[in-house]
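Down below is the structure, laid out as structure tokens.
The complex appears here without one of its protein chains, the remainder shown in place.
We call the chains A, B and C, going by the order they appear; numbering starts again at 1 in every chain.
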Amino acid sequence: MSDDHPRPKGSDIAGRKSDHLDIVLATAAADRPERLTTGLEAIRFEHCALPELSLAAIDLSTRFLGRRLKAPLLISSMTGGPERAARINARLAEVAGDLGIALAVGSQRIAIEGRATGGLDRSLRRLAQDVPILANIGAAQLGLGYGTAEAMRAVEMIEADALIVHLNPLQEAVQAGGDTDWQGIFTRIETLARDLAVPLVVKEVGAGISASLARRLVEAGVAAIDVAGAGGTSWAAVEAERADDPLLRRTAMAFADWGIPTARAIAGVRAACPDTTMIGSGGLRSGLDVARAIRLGADLGGQAAATLAAADHSAEAVAAHFAAVIQELRIACFCTGSADLAALRRAPLID
Amino acid sequence: MSDDHPRPKGSDIAGRKSDHLDIVLATAAADRPERLTTGLEAIRFEHCALPELSLAAIDLSTRFLGRRLKAPLLISSMTGGPERAARINARLAEVAGDLGIALAVGSQRIAIEGRATGGLDRSLRRLAQDVPILANIGAAQLGLGYGTAEAMRAVEMIEADALIVHLNPLQEAVQAGGDTDWQGIFTRIETLARDLAVPLVVKEVGAGISASLARRLVEAGVAAIDVAGAGGTSWAAVEAERADDPLLRRTAMAFADWGIPTARAIAGVRAACPDTTMIGSGGLRSGLDVARAIRLGADLGGQAAATLAAADHSAEAVAAHFAAVIQELRIACFCTGSADLAALRRAPLID
Amino acid sequence: MSDDHPRPKGSDIAGRKSDHLDIVLATAAADRPERLTTGLEAIRFEHCALPELSLAAIDLSTRFLGRRLKAPLLISSMTGGPERAARINARLAEVAGDLGIALAVGSQRIAIEGRATGGLDRSLRRLAQDVPILANIGAAQLGLGYGTAEAMRAVEMIEADALIVHLNPLQEAVQAGGDTDWQGIFTRIETLARDLAVPLVVKEVGAGISASLARRLVEAGVAAIDVAGAGGTSWAAVEAERADDPLLRRTAMAFADWGIPTARAIAGVRAACPDTTMIGSGGLRSGLDVARAIRLGADLGGQAAATLAAADHSAEAVAAHFAAVIQELRIACFCTGSADLAALRRAPLID
Partner (left out) sequence: MSDDHPRPKGSDIAGRKSDHLDIVLATAAADRPERLTTGLEAIRFEHCALPELSLAAIDLSTRFLGRRLKAPLLISSMTGGPERAARINARLAEVAGDLGIALAVGSQRIAIEGRATGGLDRSLRRLAQDVPILANIGAAQLGLGYGTAEAMRAVEMIEADALIVHLNPLQEAVQAGGDTDWQGIFTRIETLARDLAVPLVVKEVGAGISASLARRLVEAGVAAIDVAGAGGTSWAAVEAERADDPLLRRTAMAFADWGIPTARAIAGVRAACPDTTMIGSGGLRSGLDVARAIRLGADLGGQAAATLAAADHSAEAVAAHFAAVIQELRIACFCTGSADLAALRRAPLID
């Protein structure tokens, strides 16, 4: 910046300035900070070396949407293109029914618009007769004109016990052509909560729901919250991967670690809404993570991405996956001396 | 999740959704958090640059189970299959006798059931005449019907000074076919403590004993606690390594870092049970770690895994290993200006 | 250090001492600590999953130096050798005018001394008619005799709205032949602030301005502060790269992480000078970083190095770069539910 005082090796100012440019250009490496985590990994249970329990007799059952679950688990909403989706949905429904856990389907927009069902029809309920099934539409659709009628169509199409509205403003914002006019959507959710024949659940898709928003939603009549916090699937990172335009990719990547980490979202929502049914989700990998989510205040743990490989493979793989998740949750109860989920919620932590 | 608004490059929704699936599948890398440590590495002694001591004259002697030890060390319980075990036990006993340190044998279940002794007979006592020898059975065996008679058989078989009951609920839970009905075991330990002719010691195997459990055990008549905390040998990781079934392996790995870190377990148990004999163990690598365990409140330091390579080799290797551990402990005393273990317990730390 | 007591393997003292020398020499690796960061990465916004806004309608406009900006952005000063500079300046001016953001030119010393303009003439203003343009001279020049006349020449030459004086004591100190007599410069800045026909802005170049200096400058009549904090371009590292002499390089590298990190500089200056216009700059990579700077108290965000690759390429690349930055800032507003910059300043953070 200051210039041309005598310089040892015959270099002139112009050369020096141009050097500056080149060195800065060469060293402008994007330093990506540490990948964001869910915060669940920091929740450590105090080990109970002498449980006075039988592992097999630990009671993981709970109630959700008026039905009994054998374990506090929700298979979180996933869409995946019509053909693959049909097979995946059938597998998930079969296993949900067999294991007695809840199932949420992916966005039903295409099915509602009558273009393809992707398996989102009454066959699902036949596969999973006694467990809660949750329908799913996007908040952006509410903004684009969907109302109670379309919502009920989604519910009835699969004989669902409840409807999920998913909130995904970041995903819409970082993709080309996303729906980013969200004015009036809150009011529409309020209306839906009042008019819909089944309970309304609101979820995020991986950036988390804050304590203050959860409270407003509950006051508006929403029956349950699924936090879907940050630290697991990052839709900004996924959209970055898909983007062709390098600048769009960069923009998406700038938000790869955006969001409220799952552990914090769960604890925040529980503190703000002590009596609301809450699903803890976003980056849960194992039954131990489910145990941690429950310890922090969740009623159920939800999983999407971690089940995907199995769902893409076979019903047997999905069954084996969730059997392992349930066994892990059971071991977490055993090794904290917790006979049931109520006891797990009081299990001592190591700070 | 929201769908089919006009998109720049002719991609359709179905393709987009399928992209999502594939990208999430490809990036689902299991992010293993930092390996858990014992916490001992964070205990730093304040250096004393002018000790006013002779290193050779530092007094490391202590008493344990009515006998004198030349150094506050316990060779922790290890089993290893009959043939190898016999050789290993003989080597350990010889060195324990020579160096004046305590010896705990591995689980005596097979020997009690009369199927093979693995060297667990009176020959051990002949090799280690003046030092404490500790017998060992598993809590799971108590659950499966062992009582005072079997326990005394374990003690007498090797002329032991005390009996260890080991607690390993996590190890049982993560292996195929483990014993996981632990109902009633606490009461059986209580009975044993009352009826047994020798003192009863309770230990974990690498997940730690909590302060509250230690207190309950002491109130039940247990004479000494060996914390065997987390940060060293992880039995979940070992069982994961052995598992053939990938899901069993995954379940075991989910608990690889479970447990109360050794440093915390020692401090917790000492605070809860100020007058109980306590062995600090779990991941102790060197005599400096033994010094740290003692500084935190342990009476003795125990080592299993770190002695194994030497034990698998020769008595000379075991002797050299423990000579080094003792020298390291001595240097820790020297460089903190501690003339004996009582002084070491008061040595200033750097925070 | 102590010597020649009997040693096991026949080694003599002389040999031992020489060993010491060689081992120490071999292990003298320079351990560079973790690269300093701006601190902005630690500022995490609480996600708002239900914004009640239209992304496109978010109002990013602000006023600066009496003109309206469409977004709170300043292209920070860069010089780069006459030929390249001319092209770069023209591109930056064109884009600043088109996008409605502010432009600061690089040091005008060479142009003032009449040796080459590097495009620093009235053509700039024609390219960027309605946006603030800032002239630039170095504090070291004030020390070497520049006064109000030269300063006004810099301003008039490009029809600037304000004059920046840049402070770069570290850069001067770590380069061969830098200007390091800074006595009296504060007084000269004070005089300039009083006598100059346009507002005076003071900036650093990547080491930050402290709260106490900012307050003194404001009391001396300076109209705005650009913190240009540490964590982005490190001039010490750049000069190290350029240095031929290894010791000069070492000296420069010793200061590679010197400076007040940008986040801290912004917060400090805002606390000390609540009502002063402040540009937050130094290592801002994306519009999300601009949002963080504004949340911490900046009125505008400035960028130099991150724009350089585009500036070296074409006006289109610069336009695309800043369009992305603006979109990122807009998304940060959207996903915090902030309708404008005033709302962004109150957006809740995650601690």
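Assume a contact is a pair of C-beta atoms (placed from the backbone, for glycine too) under 8 Å apart; a residue touches a chain by one contact, two chains touch by 3 or more.
Computed from a predicted structure; not experimentally measured.
Enquirer: Among the chains you can see, which ones touch the chain that has been omitted?
Expert: Contacts of the unshown chain, counting the full complex: B, C.
Enquirer: By the contact criterion defined above, which parts of chain B meet the unshown chain? Give residue numbers in ascending order.
Expert: Chain B touches the chain not shown through residues 35, 37, 41, 45-57, 77-85, 106-107, 109-110, 116, 138, 140-141, 166, 168, 171-172, 176-179, 205, 233, 237-238, 241-242, 244, 285-288, 305-306, 308-309, 312, 320-321, 323-324, 327-328, 331, 334-335, 348, 350.
Enquirer: Going by the touch rule given at the top, which residues of chain C touch the chain that is not shown?
Expert: Spelled out for chain C, the touching residues are 1-9, 13-21, 23-25, 27-28, 30-31, 33, 139, 167, 169-170, 173-174, 180-186, 189, 204, 207-210, 212-213, 217, 230, 247-248, 250-251, 254-255, 258-261, 264.
The criterion applied here is as follows: only the chains that are shown with their structure count from here on.
Enquirer: Which neighbours does chain A have in common with chain C?
Expert: The shared contacts of chain A and chain C amount to nothing, since no chain touches both.
Enquirer: Would you mind reporting the rotation angle for the C-alpha fit of chain A onto chain B, rounded to the nearest 5 degrees?
Expert: 90
Enquirer: By CA centroids, point me to the most central chain in this structure.
Expert: Closest chain centre to the overall C-alpha centroid: A.
Enquirer: Averaged over CA atoms, how far is the centre of chain A from the centre of chain B? Could you give it in whole Å?
Expert: Taking the mean C-alpha position of each chain, the two centres sit 39 Å apart.
Enquirer: Rounded to a whole Å, what is the gap between the Cα centroids of chain B and chain C?
Expert: 55
Enquirer: Residues touching two or more other chains, restricted to chain A: which are they?
Expert: Answer for chain A, listing residues that touch two or more other chains: there are none.
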